[in-house]
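A single protein chain has been omitted from the complex, and every remaining protein chain is retained in its original position.
Let's turn to chain A:
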Amino acid sequence: MWRGRCRRLLRGCVPRPPPDGPGGPGGGRGYAPPAERKRFYQNVSISQGEGGFEINLDHRKLKTPQAKLFAVPSEALAIAVATEWDSQKDTIKFYTMHLTTLCNTALDNPTQRSKGQLIRAAVKFLETDTVCYRVEEPAALAELQKNEWDPIVAWAEKRYNVAIGSSTSIMGPNIPASTRDTFISHLASYNMWALQGIEYVITQLKSLILSMGLIDRHITVEKAVLLSRLEEEYQIQRWGKVEWAHDYDLCELRARAAAGTLFVHLCSESSTVKHKLLQD
């Protein structure tokens, strides 16, 4: 039974609540959040296999939710994933393990999208890009958007040699086809794993331009998240902050954007060591 549960856990199944929950014998009305899995391993290490770098939890190899062997192409990424697993204390909190989730998505591809479909989904966000949608009132917010978002749009236009613009209408900016083609061909230069990461960051930040700024290392993660949540920050300054909602959203967005960016960079780079022979 123990080995069976381990196997199921290693497959990454959603943990089920224990059968005799708080409402069980009494009447069955009580609700408890599903019991979290305890940490069942002592040591986490990485090893190199045929498909890439694998994670070992106490001699057992980590597997994805679809029972494939977890193998990543980059050693630094494997170390970061191992650190995530190692930093779980008594219970395993899957919602804090963003890099593991991204690797699982890249390995399993549960939505079964091809590279072209991923690129099209990413570029489609340009039509509804956050930094292109401006308000007219309140004037302070309009001014803030102009001051904060115009520079990043100008940077993107200059960097990719495209025309984007911004708009205050509900239809959004009119993106010319040449702009879209430029972005499609730019994104096509990334491999499948990096594209999964890029699409993830775009979906979280709700903006293609901000994501490109992050991927090109033009802005930091904190700045990108701030620009993405500009209106919320404005309202927080105006009306006050609710810690359990605003801070929670902010931290979650930062964690996801940072994980996505790190994932993209680690998947789209390669490092070699060249030994120079000593001259006698």
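Everything that follows uses one rule, which is that contacts are C-beta pairs under 8 Å (C-beta built on N, C-alpha and C of every residue); 3 or more make two chains touch, one makes a residue touch a chain; residues count from 1.
Everything that follows uses one rule, which is that contacts and distances are computed from a predicted model.
Enquirer: Which of "ER membrane protein complex subunit 2", "Protein YIPF", "Protein FMC1 homolog" or "Nuclear pore complex protein Nup85" is the UniProt protein name of the chain not shown?
Expert: "Protein FMC1 homolog"
Enquirer: For chain A, which positions touch the chain that isn't shown here?
Expert: 22-23, 25-27, 29-33, 75-76, 79-80, 83, 87, 93, 95-96, 98, 217, 220-222, 243-244, 247-248, 250-252, 254-255, 258-259, 261-262, 265, 271, 273-276, 278
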